[in-house]
Every structure is written in C-alpha cells, then in structure tokens.
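Here the complex is missing a single protein chain, while all its other protein chains stay put.
Coming up: subunit A.
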Amino acid sequence: MEKTINIKLRVWRQAGPKAKGRFETYELKNISTDSSFLEMMDILNEQLISEGKEPVAFDHDCREGICGMCSLYINGRPHGPDDRVTTCQLHMRKFKDGETITVEPWRSAGFPIIKDLIVDRSAFDKIIAAGGYISVSTGGVPDANAIPIPKEAADEAMDAASCIGCGACVAACKNGSAMLFVSAKVSHLALLPQGRVEAARRARNMVAKMDELGFGNCTNTGACEVECPKGISLANIARLNREFLKAKLKE
C-alpha cells in the first residue's frame, strides 16, 4: 500500500556565489513515502517550472549512493535524518505528514556556494591531485595474488576506500576540517604494499594542500564520523597523523 504525505519545504535559494541568499517555503502535496528525497526535489522542480519559476539547483548523479555527488543539509544533519546513507538514498518515509523540512547547502569556507544548494567541492579534487593516487609503471599484467596482503589490512583498506568524497564530514565539522576525507584517501593506499611506496610523499602533499585550501584543524570531535554516509572511522585520522608525522621525521 502506497502512503503519501504533505510537506512544507524551506529551501535555501541563492542566485549566485556573491548574491544574498534567503529561505523560500514551498508546499508539496501527495508525496509518496516510497520516493527518495531527490525524487521529491524533482517533483518540487516540476511544480516550480509549471508555475514559471526557476527550479532549485542541487547536485546529484548516480542516485544509488556511490558517486558522492549529492549533498544537502536536511533538518540539522548532512544527508538528512537517516544514518549511513547519502541524500539520494534517503527516503520520504523518514518524514512525517505535515512536517516542515529545512534544506540547506553544505556550509564551510572551503566549500563556497555556487547556486542555491550547490557548493563548489573542487577543493577535494585538488587534494586528490596532490597525491591521492599511485604511480603505475606500465608493463605486463602482474599475476593475481603475487603480493600477499593480510586480510585485516585488506579489510581496513577497503573500508577506507569506500569514501565517496561527498564532503558531509566537512559540512558537519565545527572546524571546517577535511581530515576524515583526507585520512580515508591516505589510509586506503597506505595500508597496501602498492600504495606504501609513495606513502610519505602522499601524506605530506595531501595535508599541505588541505591546509593551503583553508580547511580547519581537526580537534577530534568526531562529528564527521557520525555523519559520514560510508561510516569512515576516526581511526583513519589517527593513521593519517601517524603517516604525516613519520614522513616529516624522515625529512
């Protein structure tokens, strides 16, 4: 049985990076509780277009929780009231009939607003470009399992690698720190032999880029971990600190 709800949306509208923003309130009727949050936003935009108004700009791509493109700060939490999911995987069954839902962009100096709910997260790309990769020498295809990797290391690397770069960690952080993201990217490579080769340089360069781009200093509050849709652990930040300090000692 399909259930529907009526809701009120308070959405942040801002014409451009320098424009002054404000909240607009919209009413939506008969929203299926089976629809996702972004489908609900699509319905809102259809409604706005049919009224001859400008639709709300928001980021999205895969809509299956793997690309990291969707964002939105919903009712006091990045990616909304559900735990361990991205906004595209959030469903309207998490909201009550008659509820007012406040939708805001990520707010952090490192993520300036482009328009409405879209923020510029290219700072993350710049951090990745500073070292979040391994240099591969081309040649024949190596044999599978030629390099043994302990199960625990493989598991932890896999967990760290599940970071999708959405930026919820920064959005949730009172210090505007990107440490959870950077630590996930440094960790998933540092844990594997292929990534170890460049581990010191990677930690140094990625942290330097993160600092240069104006992200804050981590004070270990842990809000990032709670709001991360992929459950990236604070243990990665400890590992990043270790990798970075070791790399600096070696200099």
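Rule of thumb we're sticking to: a residue touches a chain if its C-beta (ideal position, glycine included) is under 8 Å from a C-beta of that chain, and two chains touch if they have at least 3 such contacts; residues count from 1.
As a convention for this text, contacts and distances are computed from a predicted model.
Taking the options "protein-glutamate methylesterase", "ABC transporter ATP-binding protein", "NAD(P)/FAD-dependent oxidoreductase" or "Succinate dehydrogenase / fumarate reductase cytochrome b subunit" in turn, only "Succinate dehydrogenase / fumarate reductase cytochrome b subunit" matches the UniProt protein name of the chain that is not displayed. For the chain left out of this panel, the touching residue among A:N30, A:S50 or A:N217 is A:N217. Among A:A19, A:A129, A:A154 or A:L245, only A:L245 touches the chain that is left out of the view. Although one chain is not displayed, subunit A still touches it through residues 10, 12, 23, 73-77, 81, 102, 104, 107-110, 172-177, 179, 207-208, 210-211, 214-223, 226-227, 233-235, 237-245, 248, 251.
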